[in-house]
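Note that this complex is displayed minus one protein chain, with the remaining chains in position.
Here the chain labels run A and B in written order, and each chain numbers its own residues starting at 1.
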Amino acid sequence: MQNAITLRRRRELITAAILLVLLIVLPLPFHDPYTRNLMILTLLYAALAQSWNILGGTCGQISLGHSLYFGVGAYVSTLLFVWHGVPPWLGMWAAALVAGLLALLVGWPCFRLSGHYYAIATVVVQEIAYLLFLNWDYIGGASGVYVPFHGQSWMNLQFRTAKLPYFYVMLGFFALTWIAAWLIEGSRWGFSWRAVKDDVIAARSLGVRVFPSKMAAAAISGGLTGIGGAIFAQFVGYIDPDSILSGPLSILIALPAVLGGVGTLWGPLLGAAVLIPLRELSSTFLGSSGSGVDLMLYGALIMVVALLRPQGLVSLFQRGGNGSTS
Amino acid sequence: MTFDQIMQVALSGLLMGLIYALVAAGLSLIFGLMDVVNFAHGELMMVAMYAAFTLWQVSGLDPMIMLPLVALLMFGIGMAVYRLLIARALAVRFNKGMVQIFVTFGLAIFIRGAAQMVFGGEFRAVTGTVLADRSWHLGGVFLPWPQLAAGVVCLLAFGGLYLVGRTEFGRALEATREDRDAVALIGIDRDRIFSLGWGLGAATLGVAGVMLAGFYYVSPNVGANFALIAYVTVALGGFGSLMGALVAGLLIGEVEAVTAQLLEPSLKQVGMFAIYLAVLMFRPRGLFGKI
Partner (left out) sequence: MAALLEIRNLSKSFGGVAANVEISFDVAPGEILGLLGPNGAGKTSLFNSISGEVTPDVGEILLEGRRISGLGPVACAMAGIARTFQVVRSFDSMSVRENVMVGAFTRLGSTRAAMAQADATMEFCGLARRADAPAHMLSPAEKRRLEVARALATGPKILLLDEMLTGLTPTEAQEGVALVRAVQAQGVTILMVEHVMEVVLPLVSRAIVLNLGRVLTTGTPAEIVKHPEVIRAYLGDRYAAG
């Protein structure tokens, strides 16, 4: 069967394949750890935003507390590793499971809240988790958890100084989230969620079950985010509530999707590719003195993109991209 | 715990609750009007606090004397924010809800950066004023005068907001809230109402900010914490309800004080968050929610 949709889907796959090849060779010419670090973080946030997008972009539920799943995922995987020597390749799936279940638990009461109420509720839930973890001394409390170095190994996802392996792991993670998003977009779920986002009354009249839809989206979104947390923990070697369960992190997870284009397939990657380097560079060159100029730049960028291109930067690449106001 | 200790906790919770209530009232007003949750609410209050601080630094006068001036300044800032940003955000065709969230978010970060740039990140404090470091001794209970004054002024401000609600302007606000498309038919300029509404919302922050500056540290991040409490308070009380903001604010203030006492201070917010979630489960629109 061939129509506009199937052709577009094929184009997306081809683009993804080309992009994959490009990304595989991208870090090779750059040997300095700073650049490689930047690339790894960009891919991480692209993947996290892609996961967030599954809930926020397609279902229209704006979660501003997504670091909850990232942090919980990181703790689950890390503690399994530190206490029981479970390799992170297994730990990350435990992380996904716990984070996904947590997302269902949060979604159950919260999905009946409309728009803004829901967003605030997600922030509150994440803050509660933050406070609880901060005071939970059994798992480290405010001091966090150090990931002991067991020697260089792919099994444990630990490498002495090399950054390159982490890059490829992150690339793999991003590929996973992209494939998940691509599969969902073309599936019955994807259509249902977009319908719910556009007009929930019409969607219901066509038999779309809204609540189970949202729960499914939440579970997938949360689970994938949890995997990101597990990988991140092995990458940085240390986790604590401030770094992985914080409010600013929640925003940073959502932002690339918003900048790039909520609900789009490429938006999160594009948004991350612009936002993360910008943030890192402005923080390094403008922010180290605590001058706040980096924040002003960051804030201004958000406002400008939100107002001028609410469909996201992706729309700049689309033929006949629509303007933001009628 | 002795009776005095209980009273101490209860009363300080009440006073703080009044401030939370006023901060929430401004937020609720704006949301009730135009369905926009102002995620820069905390930062606007921070601006008010810095304004109070700077005026005190420059003039040596007690910030409370500056109250009308700061309130007026904030009124202007609120209107400006509406005209320059929010009006544009409302005109957007796609992703309306998200645009509003992120525009105000971007504003919040921008203001925080600006404060950091102008004032630096250190904590500032207003000291040596008439009320500073003095307390009212009521039996065995010590009520610091700055907090007491803050509570009283916030309560008066609530009264003021209620009276405004009874004026023609207040009725126009209510009408616009009820049916923002129809009001044009009866000659109400929606745009003007919105900008005045934002001005009023920001002005309440001016009042709260000035009073807070009397006993709270001023820093670029001070807004963020109050903002979260404000959102929780408004959601608990119900968007669009003034009474809801008052009741919820007092409740939150009390719960915070009690939790800090029973658990430990670092967990004091868990109590209010738990109450908030519990209420929302049974009343998704909040205690008095109209929207």
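Here, contacts are C-beta pairs under 8 Å (C-beta built on N, C-alpha and C of every residue); 3 or more make two chains touch, one makes a residue touch a chain.
No experiment lies behind these values; they were computed from the predicted model shown.
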For the chain not depicted, the shown chains it touches: A
Sole contact to the chain not displayed, among A:Met170, A:Ala203 or A:Leu313: A:Ala203
Residue among A:His31, A:His150 or A:Arg188 touching the omitted chain: A:Arg188
Residues from chain A at the interface with the omitted partner, ascending: 1, 3-6, 186-188, 191-192, 194-195, 197-199, 201-210, 263
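Criterion: only the chains that are shown with their structure count from here on.
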Residue ranges of chain A touching chain B (in the complex, touch as defined): 56, 60, 62, 64, 109, 112-117, 119-121, 123-125, 127-128, 131-132, 134-135, 247, 251, 255, 258, 262, 290-304, 306-307, 310-311, 322, 324-326
Residues on chain B engaged by chain A in the complex (per definition of touch): 31, 35, 37, 85, 88-89, 91-95, 97-99, 101-103, 105-117, 120-121, 220, 224, 228, 231-232, 235, 239, 264, 266-267, 269-270, 273-274, 276-277, 280-281, 284-285
